[in-house]
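Of the protein chains in this complex, one is absent; all others appear in place.
Up next, chain A:
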Amino acid sequence: MTATGAPSPGRTAPAAGGAAAGTGALVRLALRRDRIRLPAWLLGITVFVPYFYTVLGVVSPTQEALEESTALMDSPMVRLFAGPYFGFGEVTLQRSFLVYLPEFLLAAAVMSVLLVARHTRGEEQSGRAELVRASAVGRHAQLTAALAVAVLANTALGLLIALAMVALAFPAGSGLLFGAAVAATGLSFAGITAVTAQLGESSRTASGLASAALPAAWMLRAVGAVQDEAGGWATWLSPLGWPQLTRILDDERWWPLALSVLLFAAGAAASYALAERRDLGGGFVGTRPGRSTAAPWLRSPLALAWRLQRRTVAWWGTAVFAASLCYGGLGGAMDEGAVDLPAEVVGGPAVDVLDGYLSIMTVSMVFVVCFFAVVSVRGLRRDETSGRAVAVLTAATGRAAWTGTSLLVTAVSGVALVALVGLGTGLGAAASVGDGSLLPVLLGAALARAPEVLLTAGLAAALLGWAPRAFGAVWAVVVYGVCLRFFAPDLGWPDRLLATSPYNHVPRVPVEEPALVPTAVLTVLAVALAALGVWGFGRRDLDG
């Protein structure tokens, strides 16, 4: 026995799997805690398989139309957003679906980042980890459990996507490869997050650092896609590039996914090594000290509402603008593909493909902003139940001032985000089509939908005031709106049913003529609901 290998006195050799003891129980605990969240993620992502595929079918109803439009998809700009992709020389509707692969990769990555951050650093930060680690649970059990849940979640996601694709008549092998590509990407980001979770002291630092890896990977992939149609060297450096290099629906190959799995394994190994070298709750990156006094402007409920939401608004703004810019940028390809189409190919009432595409994207992005509105108003409810609201309401702030100012911030931010949707879509489309007049049209098209966001916020406020425990019902209304908007028309549901969704009344500019009445009515309704909510909140007992 060498000196370095000698065990320290009094330390007994751990039983087999000692450092991971209790992992099974922790995996079950994590699954139990995420029993709603995880299925919601999985289904929420999978549902976009039929959705995107349906949209493609609507936009390109015939093989000719498809060939016309996808031939031009091979422009560097489109590849920048979605490449590299393969087999577009002989395009099929199924192959054109690959343009959406990056969306699924991003979704799996975000899901995995949040999942791992929540179950590792999030647990430590809350102090729950201490409770768990004090029981007969190994030092690495929590990390192992988080990674195991990530593997389970991504496997399930891959299988669900594969199933959905097979159900849409994709070849089984290709569906499976597509699903595996998505799952492998989730895993690589789970590995990255396992490392970042060791570095900072808060769950947000962990997910923040890992999320910063996403745009970096995205840019590398984009650069690589432009370097070479089959992917340049930069593609090979990006965890978001490897899945695309599997050449799904062309000469398919699985081995690039080994890189993703390798990254996951490397991340896991590194995180174990880092965890060995730090204390529970400790980190390697210190938390930056903040202000020791409040800024002079932070002196009113309105200022507080803005202070609490500004970072969220900034993130949503960046994300919404970037996404809209991308979708608008794809407009050029849609347009050029449709230019030569004879009217009978488009079918029915002559709808300009570009206009149709842009209006659908505007509607979609405004729905995204509706989700912001719910999250934003939910902040009030969370402040109430956690007891933070009490701090404000027992200072000289009235109930109406507190809810009213916060709702005002929600409304103004919501309208600003909608404007960013219009601006992004408009700029992207104007640049790619080369028609500057698209910018004001699309900005107007988006802003005409702003009352939908306001109505969502108003509905959330009304629930906050009158049925706070049923606050989650507002999600159901938005999801109902999404379903009626995107799925029902294809299924030929009656107009009267469609009219029950508040999101089906503002015209789809530029396909439909702008109309002032729906916009005005929705705005009045939104204000009335918000006022009702403020009133209700003022007269009920505070929870929490």
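Keep in mind that, in the parts below, contacts are C-beta pairs under 8 Å (C-beta built on N, C-alpha and C of every residue); 3 or more make two chains touch, one makes a residue touch a chain; residues count from 1.
Criterion: contacts and distances are computed from a predicted model.
Chain not shown in the complex: UniProt lists it as "ABC transporter ATP-binding protein", one of "Amino acid adenylation domain-containing protein", "ABC transporter ATP-binding protein", "ATP synthase subunit c" or "OmpA family protein". When the missing chain is restored to the complex, the residue among A:Gly224, A:Pro239 or A:Pro301 that touches it is A:Pro301.
Only one of A:Ala169, A:Ala391, A:Ala476 or A:Ala515 touches the absent chain when the whole complex is considered: A:Ala391.
Along chain A, the points of touch with the absent chain fall at residues 125, 201-202, 204, 287, 289-295, 298-301, 304, 307-308, 311, 383, 386-388, 390-398, 541-542.
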